[in-house]
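For this view, one protein chain was removed and the others were kept in their places.
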Amino acid sequence: MSSDTLANLLIRCPDRPGIVAAISSFLFRRGANITDLDQHSTDDEPGTYFMRLELQTARLDVPLPELRSAFAAEVAAPFAMTWRLEAAQARKRVAVLVSRHDHALMELLWAWRRGDLAADVAAVVSNHPDLRGAVEGFGIPFHHVPNDRDRRAEAEREMLALLEGKVDLVVLARYMQIVSGEFVARFPDRIINIHHSFLPAFAGADPYRQAWQRGVKIVGATAHYVTADLDAGPIIEQDVARVSHRHAVEDLKRMGRELERRVLARAVKWHCEDRVIVHGNKTVVFS
Amino acid sequence: MSSDTLANLLIRCPDRPGIVAAISSFLFRRGANITDLDQHSTDDEPGTYFMRLELQTARLDVPLPELRSAFAAEVAAPFAMTWRLEAAQARKRVAVLVSRHDHALMELLWAWRRGDLAADVAAVVSNHPDLRGAVEGFGIPFHHVPNDRDRRAEAEREMLALLEGKVDLVVLARYMQIVSGEFVARFPDRIINIHHSFLPAFAGADPYRQAWQRGVKIVGATAHYVTADLDAGPIIEQDVARVSHRHAVEDLKRMGRELERRVLARAVKWHCEDRVIVHGNKTVVFS
Amino acid sequence: MSSDTLANLLIRCPDRPGIVAAISSFLFRRGANITDLDQHSTDDEPGTYFMRLELQTARLDVPLPELRSAFAAEVAAPFAMTWRLEAAQARKRVAVLVSRHDHALMELLWAWRRGDLAADVAAVVSNHPDLRGAVEGFGIPFHHVPNDRDRRAEAEREMLALLEGKVDLVVLARYMQIVSGEFVARFPDRIINIHHSFLPAFAGADPYRQAWQRGVKIVGATAHYVTADLDAGPIIEQDVARVSHRHAVEDLKRMGRELERRVLARAVKWHCEDRVIVHGNKTVVFS
Partner (left out) sequence: MSSDTLANLLIRCPDRPGIVAAISSFLFRRGANITDLDQHSTDDEPGTYFMRLELQTARLDVPLPELRSAFAAEVAAPFAMTWRLEAAQARKRVAVLVSRHDHALMELLWAWRRGDLAADVAAVVSNHPDLRGAVEGFGIPFHHVPNDRDRRAEAEREMLALLEGKVDLVVLARYMQIVSGEFVARFPDRIINIHHSFLPAFAGADPYRQAWQRGVKIVGATAHYVTADLDAGPIIEQDVARVSHRHAVEDLKRMGRELERRVLARAVKWHCEDRVIVHGNKTVVFS
């Protein structure tokens, strides 16, 4: 095996015997080798089956479209699968929406520049002009689209014109603006937000102040897919840090920035590596 | 300094200059040495000052009552302090209320037997007879007091007869019964409960199922003082563990038992070592 | 699928295409359903492939011996597999060797009593009589086998007479005695030790003192398989806790006891659930 990963296969279907045999036999006959495999079945009745496969092939001449249509007919149809077969070299195009806070954005841009993020950052959009210089320094287009309660619809139209069909993922890196249900519907399971608390605790505004007032001993951050229901979308990743009575609200915000950077970077990385499957309001993360 | 710790001093008062000088000069004149000192001031205006001191003395003849009355007159009164001076060897008497789950109880009893808990477990009370053998094996009195919705008042009367004036701390180690506001009022800031979630997320019943349904990636447990307002009392300690889509509700419960044991044991230990000061609905923990 | 897990299949073989297809097709033809599957391939050339499968079957009449011989001929031989097919209900028999410290032993016994450890504790052996009462209170046989430098060989002969052929796993729960290479050779990859440091730091005696002297800010514990080379066997699990300048050696020991309990319990649990494959001086843990 000297070639690199060819493709990632993601599958969801009703659980029943024979799924692994059908998939692996199909791939073996086509000369594709399984280099990574992870699966999960839910416990409910009837269960749902999830799988993620990484494929390699020694024969460089296997055309992916042909593999797709054969898989559709021979395997996916009989098992009623929802599935995707993504070429590994097809890097996802990512847009980052940001307000004035730069920490989460910069974490992503630096990970991208270091080669730790297998994606292309196609654009940064902000409702403030402040970060133009920092973003353009990375050679990334920066778009200033003013946005507030009064011009929400207009701002979203402008953003859709910039992004729709041109990006595969929208990241809200502390965007601080409400995103409408209409906008969300254009990118189903393809908008990731970082919420600055351990959801579902402290949903809504100013969560670090809420946490301080409640006197919790641990604070957190949550990356989730955005749905029409604010702060209630499927959670991709969370992380936490210990705090004590010594930490004022400002300290929680500072510590929270560390958490937000880390949690959002992981969630975006996993999404871009096709490691996340959404199922209802939950996620299966094959990390 | 060859003697052991004599006493712990806990103080809360309005913040103003001169507090440390007044306390430390008083103790120095009385021949008491400060072996540990921790303090905290809140940022609000006017601030509140908190302090915890451990004292030693080379002269074994300093009577604590005399030290108390001198401190009251010379230091506490001028600074309007709320304070306690507790002899270190006066071990707190602890009662544990438990239902059928034994894990949190056993953690406390084993910590106590190993000498890791500076307290005396005076009694275990349960609404089920199941754990009598295990408890009496430790040489600790076990009381079976049936309790449910229909005989709440009667059960609490029986428990008060057993405990009031005889214990300094009541620990609800997964007691699974509502405790009335009247009962709580008899032990202000002296009832510790372990809640099996990361509060304030998932208050109420069956929190592990709630957590599973929300699809969180981290679960937690919370030890807090019990107030009339269920699951809303001052938090003493919390801890968390990572979970994934692979964990069913039963797995969360099993992992939660580990968290509950650890978090409750720490909270009880800190309370018994006079390390916790309640301030509104929050705690200052000098751990 | 209404039956429970029938068996766990563990495999190690040279990596090459077709392994998953061969195994899953074999099982599908025999009516066995895969309920859990985890795999790993090493990156070296040629790579090594590892797999763990959990099987169920709706037909209760599939005799495991017949399945084993068919698998050996049809799958294992062609792929040169090292493998085991273990009936899930065949609980491993565990012996615990212990000295005077009871914390790691008690953690295992309580996990076992609560049903959290899928194994049978067949015997506890100690070189001190102190823990007889506590152990027998669990209904578990206790054997006092004095052991020190002068009667090592004799003690090990006595222990072999008690254990060989009667237990599947030997756990050193702070046994504090050297175990000879001859003894180890009788239980290859079947002796688990808990070392009270973050190996490979602080191998040898009194690791908490070593850690304190070095001034580390984190201490740990390590569960590993015992090999002839002291403290150098394959690591199964590790965990850590934060410490500071405030912690004296005694504090590190106390905190270490918590770590040792947790780390050893996890390692023993995973071993008993057939989740660990040893590969050279490392482990693959399908947890």
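Descriptive notes on the structure:
In this document, chain identifiers A, B and C correspond to the written order of the chains, with residue numbering beginning at 1 in each.
Simple rule for what comes next: a residue touches a chain if its C-beta (ideal position, glycine included) is under 8 Å from a C-beta of that chain, and two chains touch if they have at least 3 such contacts.
The structure presented is a predicted model; accordingly, all values stated were derived computationally and were not measured.
Of C:54, C:168, C:237 or C:258, it is C:237 that touches the chain left out of the display.
Residue A:262 is the one among A:92, A:262 or A:275 that touches the chain not shown. Residue positions on chain A in contact with the hidden chain: 102-103, 106, 110, 114, 116, 137, 254, 257-258, 262, in rising order. Contact between chain C and the unshown chain involves residues 40, 43, 50, 198-202, 214-218, 220, 234-240, 244-246, 248, 281-285.
Counting over the whole complex, chain B has residues 17-18, 20-21, 24-25, 27-28, 31, 33-39, 41 touching the chain that is not drawn.
Definition applied: only the chains that are shown with their structure count from here on.
If you average the CA atoms of chain A and of chain B, the two centres end up 42 Å from each other. The residues of chain C never reach two or more other chains; the list is empty.
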